[in-house]
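Left out: one protein chain. Kept in place: all the others.
== chain A ==
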């Protein structure tokens, strides 16, 4: 019987054989990282990126508008549903990602103030609409989306604002008094990049110990046989920004290990960006 037939008939048995040997079917180690490719500024808007990693390709576009200073929400995320991503799942991801902005993991609110030509803060703020389109979904979406948003924000270039409204004037600012000056461009001041890693927890029922095997960034096939999946997002100062757990994990040490692996990977990324 060829391996492809076995893969179709008994995917669990097929994958278990590989996981016992400590590798994925493609030869990658169970805790080996996968290649991440990104390109900035290709999808319009004030900033954009295309990211491809672990069989997932997403594009991210940021559109900016100006509003008066308020307590309202400045960033809105819209992950567009596609053939591979249902509307319900897209809404789940939107809800999941929004706290990363409200708790200042990507960017601090004060860094969204509009600036004039001399870099002076005006009583206006930038509002962003971040649109994420899923081009290919053969793995975990969250890893790619977090990276794509980070890359698009790093690519964002905002014009200076000319405000024809004197400081002492107590009347409301009119739309016609606000003008964009594309001669001077400001870049966003971002927090250190976030790193998101997804893991699968596979239980080998045939072994005597029924031990839990940790899989890093499993593909869809491997995820389908995992008892639990977990995504961890770590930001500046090794602070955990998000934990998303699905399924049943029977060891607390696994959770800690996932966080440590993600933190190490983030350190590598920060070092790579520094030296680049």
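Simple rule for what comes next: a contact is a pair of C-beta atoms (placed from the backbone, for glycine too) under 8 Å apart; a residue touches a chain by one contact, two chains touch by 3 or more; residues count from 1.
To be clear about the criterion, contacts and distances are computed from a predicted model.
*Asks:* Assign the chain not included in the display its UniProt protein name, restricting the answer to "FERRY endosomal RAB5 effector complex subunit 3", "Peptide chain release factor 1-like, mitochondrial", "Putative exosome complex component RRP41" or "Anticodon-binding protein".
*Replies:* Record says "Putative exosome complex component RRP41".
*Asks:* Considering the whole complex, which of A:187, A:246 or A:268 touches the chain not shown?
*Replies:* A:246
*Asks:* Among A:23, A:213 or A:255, choose the residue that contacts the chain missing from this document, as touch is defined above.
*Replies:* A:255
*Asks:* Quickly run down the residues of chain A that touch the omitted chain.
*Replies:* 91-92, 95-96, 98-99, 103, 105, 228, 230, 234-235, 237-243, 245-252, 255-256, 259-260, 263
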